[in-house]
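Below is the structure I would like to discuss, written out as structure tokens.
Shown here: the complex without one of its protein chains, the others still in place.
Which chain is which? They are A, B and C, in the order written, and residues in each are numbered from 1.
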């Protein structure tokens, strides 16, 4: 795993953990249900973003390492895949 | 918030927090990227399930409390909404 | 089904059918794969929007018809449910 991907993922995971703890506290405090669900959905969006960062790193360092293609073209191909992944399920 | 909904949500949230901590450890240990993403997606599924439990409770106690309809019909209507919510985005 | 919901749904369904036909033509013409998938995802987004319009109408006319609550509060409750539905899976 690329060091940048690792660092950025861990930074975002720490934030997501804080937000998930907040969801728990909102349930403990019996806050308004739709507000709790919104907070939970925000955590899910954060995790999906982390997935994409990890996938992009994976495609780059593990999948496409050996392609004999110009750098710009490889980057375009990777971006396209990640973009599709991003939009899936929306 | 219904006491059963609260209890079940907190129980599932505690498990989700454990699984999210596991994702973090997998990144720290630089485990295989697709395995990490699978673990993260499992956390997201758990949170989505919790959202549905909370939504169902909300529709029951807050939204539909005053409907002058037989219990069976109200339950059916709620189930239908939650079922749709469940399938959305899949 | 409310006449406005019916009319708006049919209008949007006709457009979605046109866009799905376009997806088919793109495959026939062997256009660039990511472009085809983007077009397909646009059709899926259109259908999801139609689902929300129909769900909102359903909650309004069938589920909440008998609630003895002020109009503004009912509208707020419906909007919240639809908003949650909208965000699910993104």
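Convention: a residue touches a chain if its C-beta (ideal position, glycine included) is under 8 Å from a C-beta of that chain, and two chains touch if they have at least 3 such contacts.
Computed from a predicted structure; not experimentally measured.
Although one chain is not drawn, its touching partners on chain A can still be listed: residues 48, 51, 55, 59, 62-64, 66-69, 77, 81, 84-85, 88-90.
Residues 1, 6, 9-10, 13-14, 16-17, 20-21, 23-24, 27-28, 30, 33-34, 36-37, 40-41, 43-44, 47-48, 50-51, 54-55, 57-58, 62, 89-90 are the ones on chain C that touch the missing chain.
The rule is simple: only the chains that are shown with their structure count from here on.
Averaged C-alpha coordinates give centres for chain B and chain C that are 23 Å from one another.
One inter-chain figure worth recording: chain A and chain C are separated by 26 Å, centre to centre, where each centre is the mean of the chain's CA atoms.
Averaging C-alpha coordinates per chain places the centre of chain A 20 Å away from that of chain B. Contact with two or more other chains is made by residues 48, 51, 55, 62, 89-90 of chain B.
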